[in-house]
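Left out: one protein chain. Kept in place: all the others.
On to subunit A.
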Amino acid sequence: MRGVRRAFGTVQALDGVTFDARPGAVTALVGPNGCGKTTLLLVLAGLLVPDSGEARVAGLDPVTQGPSARARTGWMPDAFGTWDSLTAREVLTTFAAAYRMPGGRSRARVDELLATVHLSEYAQRPASVLSRGQKQRLGLARALVHEPQVLLLDEPASGLDPRSRVDLRLLLRRLADEGCTVLVSSHVLTELEEMCDDAVFLSRGRTIDAPAGGFGSAPGDSRRTYHVRALSFATLTGWLTSVGAAWRPDDEAAATVGDPPGAGGVHLEVAGDEGAATLVRDAVAAGVPLVSIAPATGALERAYLALEEERR
């Protein structure tokens, strides 16, 4: 996607969006409400013509090669309706037909998808009796009917129970591993972080480079941010500085309840689990009173908040 712009009247919804989403990876689309995530996905899904710039989906232009691009794209909107009187199976069968799948193949595909999203037992029930989360899962299955190469999901996890979120994560992971390009938008960052490889930050219709130390390291690069806490912040930082490690204090304003005074934690880059093991061994040997060491969470959140600060 290169320099895509799109305005609605005087509202510039997209103002120069440029990014690539790799095949075989799950890419997160992150940004505040109204930053243009949905508009961006509409352009990619082939529903809106960008005012300028160009978009490519699976190498095809959704504007000039609409049907070919749409045949390779699965889109799940954030707010979508269901045909209340149709059963879950009929909805999927209809869409298989709408993508011109032959009857025999579509039946097998529909059964497979219903099992994938755990709706097999609801296959004969009208969509109106499905709960919000179940409808969401049906919507996901609908987007997957034609085995798209590119999957565009707008807030797919909203309304899902924890179990379904895990399923969604595993499903997206599997699809990405099968070579699918997955673009997921959400503003629930912890949830995105669990499932995505890359992140694209969107603010006021513009893509923003991920801040330094932020999210978006390529797979293969095994360096990760770890959160290390010790009873004595001073001892920890002193030792880290002495061994030449680059550390940053964690942003936790208040110490965790029950911590003795002087305790604290840092973030630092560690070369994978082996690096972490080495760190633990060396730190304990050096007499640092370690409390915990764990892969840092909330990296997306920190990156996101950093963006917000830049904006102010």
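What to note about this one:
The criterion applied here is as follows: a residue touches a chain if its C-beta (ideal position, glycine included) is under 8 Å from a C-beta of that chain, and two chains touch if they have at least 3 such contacts; residues count from 1.
FYI, contacts and distances are computed from a predicted model.
Remark: of the listed names "CoA-transferase subunit beta", "ATP synthase subunit c", "ABC transporter permease" or "Protein mbtH", the one matching the undisplayed chain in UniProt is "ABC transporter permease".
For the chain left out of this panel, the touching residue among A:Leu14, A:Leu42 or A:Val200 is A:Leu42.
Shown as candidates are A:Thr82, A:Ser203 or A:Thr225; the residue that touches the absent chain is A:Thr82. Of the listed residues A:Lys37, A:Arg109, A:Arg142 or A:His227, the one in contact with the hidden chain in the full complex is A:Arg142.
Where subunit A meets the chain that is not shown, the touching residues are 8, 38, 42-43, 45-49, 61-68, 70-71, 73, 75, 77-86, 90, 94-95, 97-100, 126, 142, 146.
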